[in-house]
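With one protein chain removed, the remaining protein chains of the complex are shown where they sit.
We just call them A and B in the order they show up, numbering each chain from 1.
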Amino acid sequence: MKLIIAIVQDQDASGLIDDLTEKKYGVTKLASTGGFLKSGNTTLLIGVEDDKVDEVIKIIEDNCKTREITTSLLTVNMPGDTYIPYPIDVKVGGATLFILDVEQYKKI
Amino acid sequence: MKLIIAIVQDQDASGLIDDLTEKKYGVTKLASTGGFLKSGNTTLLIGVEDDKVDEVIKIIEDNCKTREITTSLLTVNMPGDTYIPYPIDVKVGGATLFILDVEQYKKI
Partner (left out) sequence: MKLIIAIVQDQDASGLIDDLTEKKYGVTKLASTGGFLKSGNTTLLIGVEDDKVDEVIKIIEDNCKTREITTSLLTVNMPGDTYIPYPIDVKVGGATLFILDVEQYKKI
């Protein structure tokens, strides 16, 4: 048995939890803030049989891979104070995984 | 030294923390939500000497074992809109434990 501690971006967490739950993986969501990833992040505890670790990593990659999105910043155009949307590319996603060996696993 | 990560139901958490604290076990409570157990749950970190693991598991079992309780659902009785309490059996409790080996333990 392994315990995967996954630190993912808030916006990727619910999709990931859905996909893991559909495949019957147990997930616990901890509240977390700042750190490994710049914006708000979520820490998940995922208990996994040894031979399922790669499948779970794949599910995390599918949900959390770093990708570029185009968003727009509103910038002030001084004369007349009109705001102009200014498109920018932002990197979102990413995850940090710590995979630990579980000495004993018990359901009560 | 072992670290027990215990995911328990919210309603069992404070009784368990009391019992562990009385016996001088160190417990840290993390906020957690959803996942391994259906309703709201709490994740506890419990640091334990190797020869005390079984005693701590016993304390967790005593506080968190799955049991059936009888509760009542209010159901609507259409004519006149009266509500009738309808008794149902619900399973509560349960816990998921990950016991990890601690390579180094340090109090500062």
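One rule holds in what follows: contacts are C-beta pairs under 8 Å (C-beta built on N, C-alpha and C of every residue); 3 or more make two chains touch, one makes a residue touch a chain.
All of these numbers come straight from a predicted model, not from anything done at the bench.
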Where the missing chain touches subunit A, by residue: 2, 5, 7, 30-36, 41, 43, 53, 57, 60-61, 64-66, 93-101
Interface with the unshown chain - residue positions in subunit B: 1, 3, 17, 21, 26-31, 45, 47, 100-108
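Just so we're on the same page, only the chains that are shown with their structure count from here on.
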Distance between the centres, which are taken as Cα means, of subunit B and subunit A, whole angstrom: 26
